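Every protein chain but one is kept in place in this view of the complex.
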Amino acid sequence: MPIGQTLPFTAVRWDDVLFVVLAIMLLGSALLVVTMRDIIRCGLAMIASFASLAGIYVLLGNPLLAATQVLVYIGAISILVLFAIMLTQTKNAPTRLVFQTQAWIGAVAAVVIAAIIAGTVLTTTWPSTGAVAWTATSDIATMLFGQYVLPFEVVSVLLTAAVVGGVLLARREPPADKEDRS
Amino acid sequence: MSNSLDSYLVLSGLLFAIGTFGFLARRNAISMLMSIELMLNAVNLTIIAFGAFVKPLHVHASVIALIVIAVAAAEATVGLAIVIAIYRNKKTPLVDEYDSMSQ
Amino acid sequence: MSGLPILSLITFLPLLGAVLIAVLPSGDPNLIRRTALGTALATWVLSLILLVAFARTQAGFQFTEAADWIPSFGIQYKLGVDGLSVLMVVLTTTLSWISILASFGPIKFRVKEYMISFLVLEVGMIGVFVALDLFLFYIFWELVLVPMYLIIGIWGGANRIYATMKFVLYTLVGSLLMLVAILATAFTYQAATGSWAGAFDYEKLQAFAAAGSFGQNFQLLAFLALFLAFAIKVPMFPFHTWLPDAHTEAPTAGSVILAGVLLKLGAYGLIRFAVPLYPYAAHTFAWPIIVLSVIAIVYGAIVSIVQPDLKRLIAYSSVSHMGFVTLGIFVFTATALQGAILQMINHGLITGGLFLLVGVVYERTHDRSIAKMGGLAATMPIWSTVFGFFILASAGLPGLSGFVGEFLVFVGSFVYAPGIVVASIIVMVLVATYLLWMFQRVAFGPVSDFLAGLGDHVTDMSRVEFATLAPLAALIVVFGLFPSLILDFLNGPVQHFLVAAGSAVGG
Partner (left out) sequence: MTALLPLIPILPLGGFVLTGLLGRRYPDDAHRIAVWAVVASWVVASIVAVMALLHASPFGTGGAGITLWTWIPANGFASGFNASMGLFVDPLTACLLIVVTTIGMLVHVYSIGYMAHDPGRWRFFAYLNLFMFSMLLLVMADNFLLVFAGWELVGLCSYLLIGFWYPRRTAAVAAKKAFLVNRIGDMGFALGIMAIWTQLGTLNMQDVFAKFGSVPHEWQIAIALLIFCGAVGKSAQFPLHVWLPDAMEGPTPVSALIHAATMVNAGVYLVARCNPIFGAAPEVMVVVAAIGIFTAILAASIAFTQTDIKRVLAYSTLSQLGYMFASLGVGAWTAAIFHLMSHGFFKGLLFLDSGSVIHSVDGEQDMRKMGGLARKIPITYATMLVGAVAISGVPPLAGFFSKDEILGGAFKNGFLWVWAIGFVVAGMTAFYMFRLMGMTFWGPSHVDPEVEHHIHESPRSMTGPLILLAIPAALLGLAIGFPPETGLLHQWLAPVFASTIAASGHTEAAYNFFGVDGALAIGTTALVAVAIVLAWRLFGVEIPVLGLRAQPRPDQVREISARRGLALLYKGSFNKWWFDDINNKLFVEWGGKLAAAAFWFDRTVVDGTVNGIGTVTAGAGGWLRRVQTGRVQNYALGIALGLILVAAGYLVIAAR
């Protein structure tokens, strides 16, 4: 039995419900990311926000992006972050003061930025089609390996460089006396 | 609501603002990196929303978003590596104690 | 003109020497010293050839060389000399080799760097006098600053950092204003003619100015900016306070060049650029500048009286003497301007000599305070005689060159307005007061305990030291008796200046 376009007994569309739920999850978990004391929990909240965003990508008719979001952000970046947290977490590190002294100015600035963006968005008339256009993965593939092949290659080089750079930076410096032995 | 570009853009703006606040307010370097990721995601959301609603941008937006994700990954790699390297020298992940630039 | 680019040769020969020194081994200071002296002497000889070849009766610029440099803005590499610049070039090259010779003894460490700085300095100074493109002029003007900064800052006295910073910052403020004025002038020219061609070319701009094409308000602003730059360099009261500090801390040769050439850059700029390009503004501001000059003349002399340090005293006397130059420029009479230019040259020779002489004493005593001296006439008779000679020249004794310049400025100003001279002639007494009082305390009386304590260190002048002073002394006598040797060169420039300044010829 196919599910209807709208919530039963109401004119509220499923899409809208889904959107609201996902948006609340997204913003809520993002807020938790920036406000919680325990940094490990922050990391976990970040995973939640990434996941909600993947859901929104589906709503926007872009399943490939959603998949990529899950794979890259949740699968790679979040894990990386969690590892970094574990590497840098010291027991005596002060966990009390998570915020800067300038935090309240930052909050005000953030609110103002949000207001400006929202105001701008709402007062602008966009050339919107009014409906989500489904993006086929094959179209993306065609474009990525056709028109955008050069950027694609550049990005691959960048990624390689980043990996090498990351390894070099994070490498433990060999102590001087060991250098003599080698 | 889900068919309106505005709602996605506003959502993205809010996410960006939260990321901004995190970047400005948190003391921990890794928290700041996470905030940057949030902001990048907000940008990505914008791009994809435009792609879904604006005809000429269709598919192109997806490609750009993919590239952004790739770059974000590279950024995360290098950024975390730097944080670890600094942590080794300074023995603290707290950014406000990194002030070698003030000399 | 002839195919040989003699001006470029003169300008850049010292640079060649500097490069040569840079590749010499720094372990052999004598070789470096001789190379530097050789370069400076070669430049000097070239400049003398220029002096002889120069056609004194011919108006306008000679030996001009021009090549496009940044054509999109009409900036050229353009050189040329008239009678004024030719004299200044020769003064520069003369004082340069004398200064380098005088540095043989006193400069003992980092000889290589010192000599390179000095030769680069010479490039800048000559360049300023021969450049006919405003942008090129500015480049050379700034080029002078760097080596001088190093010379004071590295080889100077105890308080050298303060002095050199003050010198550089002060001059930089001026030169930035000058850059603004130059650019504004070029933009105005470009806006009026619709083309960048010649926007930095002095001759074109001057012709443009002579036609009255610069607006009055623009002239006032541009003139003020340019004037400030030059006034700081001259230096005019009240922009003079960098001078005593810089002079006191600079090494001897640095002081010689500073007094002998660097101060002349400002006066040269006023004569060459500030007045001919903005004649309306020059006339508008003439009286305030005259008043400042008179203040500088009298005030510099009064302050000199109580100076406890030999070099500082001479520095303040420079303020007084250079007041004559600015006074002579801004009364717009032929006589006064001739006097002002004579005074520029004489001041270079005389004050240069005085600084060399103080350097001689400093070499032996490592002290410059007047209070500690006394009775040097007994221990250093030749030095005292020469010192006395230069003091008399500085005091404007007739028969020596200082007199003619000052008197011409006075006469020219008297024609313009007798009140100027009445207000400033008291300097005749003041100059004698501070110089003779200083001479009395340094040379006369019984030998001071300080000097007696130094014993045999206080020897009379050596041959090399005498060799640095003899040419200056000879020139002072010759120019005192035959000022026409200089004045003959000045016909064209003075005529040009007066026409450009829009004032009636003569006076």
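For clarity, chains are labelled A, B and C in written order, and residue numbers in each chain start from 1.
Criterion: a contact is a pair of C-beta atoms (placed from the backbone, for glycine too) under 8 Å apart; a residue touches a chain by one contact, two chains touch by 3 or more.
Since the model is a prediction, treat every value here as computed from it, not as a measurement.
A.B. asks: Just to confirm, in the complete assembly, which displayed chains does the hidden chain contact?
C.D. replies: Within the full complex, the chain left out of view touches A, B, C.
A.B. asks: Considering the complete complex, identify which of A:L71, A:M86, A:I105 or A:L122 is in touch with the unshown chain.
C.D. replies: A:I105
A.B. asks: Which is it among C:A22, C:A66, C:V291 or C:V415 that touches the chain not included here?
C.D. replies: Result: among the candidates, C:V415 touches the missing chain.
A.B. asks: Which listed residue, B:M32, B:L45 or B:V59, touches the chain dropped from view?
C.D. replies: Counting the whole complex, the residue in contact with the absent chain is B:M32.
A.B. asks: Could you pull out which residues of subunit B are in touch with the chain that's been left out?
C.D. replies: Against the missing chain, subunit B presents residues 20, 23-24, 32, 95-96, 98-103.
A.B. asks: For subunit C, which positions touch the chain that isn't shown here?
C.D. replies: Against the missing chain, subunit C presents residues 166, 169-170, 237-238, 240-242, 299, 302-303, 305-307, 334-335, 338, 375, 377-378, 381, 392, 397-399, 403-404, 407-408, 410-412, 414-415, 418, 421-422, 425-426, 428-429, 432-433, 436-437, 440, 443-446, 481-484, 487-488, 490-491, 494-495, 505-507.
A.B. asks: Just the residue numbers, please: which parts of subunit A touch the chain that's not shown?
C.D. replies: Considering the whole complex, subunit A reaches the absent chain at 100, 102, 105-106, 109-110, 112-113, 116, 119-120.
Simple rule for what comes next: only the chains that are shown with their structure count from here on.
A.B. asks: Two chains share more C-beta contact pairs than any other pair here; which two are they?
C.D. replies: A-B
A.B. asks: Which subunit B residues qualify as touching subunit A in the complex?
C.D. replies: 1-31, 33-35, 37-38, 41, 44-45, 48-49, 51-55, 58-60, 62-63, 65-67, 69-78, 80-85, 87-88, 91-94, 96
A.B. asks: Spell out the part of subunit A that touches subunit B in their complex, as residue ranges.
C.D. replies: Its residues touching subunit B are 13, 15-16, 18-20, 23, 26-27, 30-31, 33-34, 39, 42-43, 46, 49-50, 53, 56-57, 59-62, 64-65, 68-69, 72-73, 76-77, 80-81, 83-85, 87-90, 93-94, 97-100, 102-103, 105-107, 109-111, 113-114, 117-118, 121-122, 126-133, 135, 139-140, 143-144, 148, 151-152, 155, 158-159, 161-163, 165-170, 172-173.
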